[in-house]
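Before I ask anything, here is the structure I am working with.
Only a portion of the chains appears, each positioned as in the full assembly.
Order as written gives the chain letters A, B, C and D; numbering starts at 1 within each chain.
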Amino acid sequence: MRVDGRENDQLRSIHIETNYIKHPEGAVLIHVGDTKVICTASIEERVPPFMRGQGKGWVTAEYAMLPRATEQRNIRESSKGKVSGRTMEIQRLISRALRSVVDLKKLGERTIWIDCDVIQADGGTRTASITGAFVAMTLALGKCVESKILKEMPVIDFLAATSVGIDKSQGEILDLCYREDAGADVDMNIVMTGNGEFVELQGTGEEATFSYKELQNLLRLASKGISELIEVQKEVLGELANNIGSESV
Amino acid sequence: MRVDGRENDQLRSIHIETNYIKHPEGAVLIHVGDTKVICTASIEERVPPFMRGQGKGWVTAEYAMLPRATEQRNIRESSKGKVSGRTMEIQRLISRALRSVVDLKKLGERTIWIDCDVIQADGGTRTASITGAFVAMTLALGKCVESKILKEMPVIDFLAATSVGIDKSQGEILDLCYREDAGADVDMNIVMTGNGEFVELQGTGEEATFSYKELQNLLRLASKGISELIEVQKEVLGELANNIGSESV
Amino acid sequence: MRVDGRENDQLRSIHIETNYIKHPEGAVLIHVGDTKVICTASIEERVPPFMRGQGKGWVTAEYAMLPRATEQRNIRESSKGKVSGRTMEIQRLISRALRSVVDLKKLGERTIWIDCDVIQADGGTRTASITGAFVAMTLALGKCVESKILKEMPVIDFLAATSVGIDKSQGEILDLCYREDAGADVDMNIVMTGNGEFVELQGTGEEATFSYKELQNLLRLASKGISELIEVQKEVLGELANNIGSESV
Amino acid sequence: MRVDGRENDQLRSIHIETNYIKHPEGAVLIHVGDTKVICTASIEERVPPFMRGQGKGWVTAEYAMLPRATEQRNIRESSKGKVSGRTMEIQRLISRALRSVVDLKKLGERTIWIDCDVIQADGGTRTASITGAFVAMTLALGKCVESKILKEMPVIDFLAATSVGIDKSQGEILDLCYREDAGADVDMNIVMTGNGEFVELQGTGEEATFSYKELQNLLRLASKGISELIEVQKEVLGELANNIGSESV
């Protein structure tokens, strides 16, 4: 049995609260077990310099943790004067993942700023960020369609993420909480779309290695978990869910 | 009538939610109208280098805003690589204010780290931070007393803060929301204790000046508002409120 | 008796030497007791980006100390690679204070850069900076009027600053020297105009608090001191003093 | 046919020149087609603070490019004053990969510093860095064994890396050169050991996605390429190759 009593292929309980804060165009608070992330999407009416004049939009993400999101207090990156390698890696991952399901031409010369701020961490903050940010982004773009800023919804498909891993005694497990993550031999973050394709796959043997057979098991678990996460996203988005990728069918 | 229909001497609605996140020793979410701040208190079993060996503790605070706490998205200070003058000023204010009601000798060689993270801003974020942080700190110190880490509560008195200001058409007003703050001629932040003494007074004529008589009116409003804020703190702290400053009576 | 033999309501000796260095449009060396600050005013024929196109000017100030302005050598902020919170707070204070007595529309799209460099520190460096910078700025603007760059003097009123404080054994005192400042329970910096209005009020109980009555005494002392400082400014400015705020009468 | 005439499952020509520079304990210049990286390994007789007192060693890597390693000149990261997210991501990848084949206990409280400096870039610089750094590290540790600093070789297994990708017109391809990389829809970096296990797997759909079947093809290509790279490492290491992982068999 896992530390929190789950089955190996069982997600933690998921809850996505929409419009959690009032200013952003899209905002959710996502709970994945005890991990809580505020995800917001802001629409800016221009693109970064390297994208100008191409008639296309851009999606970029930032990620941070409150100092006491964790068991031990972390020093703020603003106080340190620089963003850590871990943070940059996560920001780049979230950005790439979301871009893969946005039709940047339909977006036009606009930037979607995604902000993922972890207020409580218990493992899987980067994958919870992606799952939550997808909803925030869709809400924001839904408003743009409603207010005629955009002609049609530029979101091509659903997108969610989870982690899988290998623990020597437990085998392959889905959606690791912090205690599991800290002890795992292999740790993999997977991002998939609504039609079951891969967007990102980042697997690491932490001072360990893994076989092809183990990899196959991990991918199976991830695929199951992500399907369930997308079901939650659909419920939360309601009507809006019908506009996603409608045209691409 | 004020922009949100309040009387000149009326606070916005106040709500303090305790144990908002699970890891910190003390944690609250304070609402002052639409301003929402997560305030946490973390106890570290050592003091900064300049305080070592004096048998006394220290209180230090950090303050930040989520990028979309505001109407327009702000660039993160971690991305800019430096903390702004405004942030530093606020951090120093919160730190000094809380230190004034802690008996640092009773605290022993420990540091109380206060983190105030604004998740939604509508004016008065620094004063809401102080009012909320006082509760978070007291909760954390209450736990230290309960677990015998501390022999007695080192909090000497209650502490809360509010803003007052002068608007040409409206006169002197209490607890300015963002729209009022943006238009005010004079803006003053005031921190007071439970026994009605001043801890901090920061008044600024924004390209304007103010008379002694106006100052007296502002102080009267602040005093009224802070009494009410302390009543809310007492309710929230319950039993714990009785241990504050008990000895100093 | 105070450490340097003064009465509680007595300023230190004040001396303002004009044209202390040759390049700036306005430059003074102000002595407030043993505190010596070089204050310069430079006129730039443009405003910062956020002010452009409004037909108004801007006033901004920078403050620094020579490493051995103090008893112990301080590390240069350029070597540390960042400006401290204390410096930023002071720079913001000086900037706001001077802006309150300049008619920014009459200034036109110009920036007044104020530089206050403390060459010897003995308490009250920020208030000496304001008092001296006012003279430097007025000299610079006087030259602009003389050379027809400006049609009329944009300075609305006189402006000076001092500190007041409370020492347990001494009571309320005016214009604290360094030894007094280091021991004071309450420390307040006050900026006032020639017509006796407040511009800034920053009072802090250093791990202490103060009552309304004490505050009244402090304000009375500050008011007396600032009147005297403005008398010195008038003497130093000579003819130019007559052009200040003439129109607003 | 590929842009450089290779088969889809064909590596570029590989050359590893040992002892390329004289000071480091281990140093190679690796050529993977036109990509050239100087990889050095330095042994330091202590570990970073967070590892002290555990009787274990550490492996850490840094990566950089000369400004004109690329078609267009890049600004130096030292001039920019910060290391980019891309560089950090690569440094973390190289570090983790090498750690997975070192028995940190046998290494004792020592740090292996790996430096990978790209002097000419034509795609695959991070995987060439790993393949070359493995040789440099083994050479350095071989010297430690020879000079009795270490009792036995702490390298557990061989380690090499390559990239695979999907190009719409070309299908799945092995070891992408720069032109292929720039146009690829999917890009994956894979690190494997001598016994065919995975260490790292980082696959990204660049504004695209990929199916499970495509993933299987990519993994097959990578496995073939890495076997060939390890053959080259064995030749270059000569005698030393026999000491790798001998004990773990």
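Everything that follows uses one rule, which is that a residue touches a chain if its C-beta (ideal position, glycine included) is under 8 Å from a C-beta of that chain, and two chains touch if they have at least 3 such contacts.
In this text the structure is predicted, and so the values were computed from the model without any measurement.
Asks: Quick check on the homomer: 4 copies visible, but what's the full number in the structure file?
Replies: Result for the total copy count in the complex: 6.
FYI, only the chains that are shown with their structure count from here on.
Asks: Going by the contact rule set out at the top, which chains touch both subunit B and subunit D?
Replies: Both-contact set = A.
Asks: Along the shortest chain of touching chains, how many steps lie between subunit C and subunit D?
Replies: Minimal hop count between subunit C and subunit D: 3.
Asks: Among the chains, which one keeps its Cα centre farthest from the Cα centre of subunit D?
Replies: It is C whose centre lies farthest from that of subunit D.
Asks: Can you tell me the C-alpha superposition angle of subunit A onto subunit C, nearest 5°?
Replies: 120
Asks: Please tell me the distance, in whole Å, between the geometric centres of subunit A and subunit B computed from their C-alpha atoms.
Replies: 34
Asks: Report the inter-chain centroid distance for subunit B and subunit C in whole angstrom, where each centroid is the mean of the CA atoms.
Replies: 29
Asks: Find every residue in subunit D that makes contact with two or more other chains and list them.
Replies: In subunit D, residues 82 touch at least two other chains, as defined above.
Asks: Chains as vertices, touching pairs as edges: which of line, ring, star, complete or other describes this one?
Replies: Shape of the chain contacts: a line, open at both ends.
Asks: Using the touch rule from the top of the page, what pairs of chains touch, sorted by label?
Replies: Per the contact definition above, the touching pairs are A-B, A-D, B-C.
Asks: Mind pulling up the subunit D residues that touch subunit A in the complex?
Replies: 82-86, 88-89, 91-92, 96, 99-100, 104, 188, 193, 196-212, 215, 219
Asks: List the residues on subunit B that touch subunit A in their complex, please.
Replies: It comes out as residues 21-24, 27, 34, 36, 38, 40, 42, 44, 62, 64, 66-71, 73, 76-83, 87, 113, 115, 117, 119-120.
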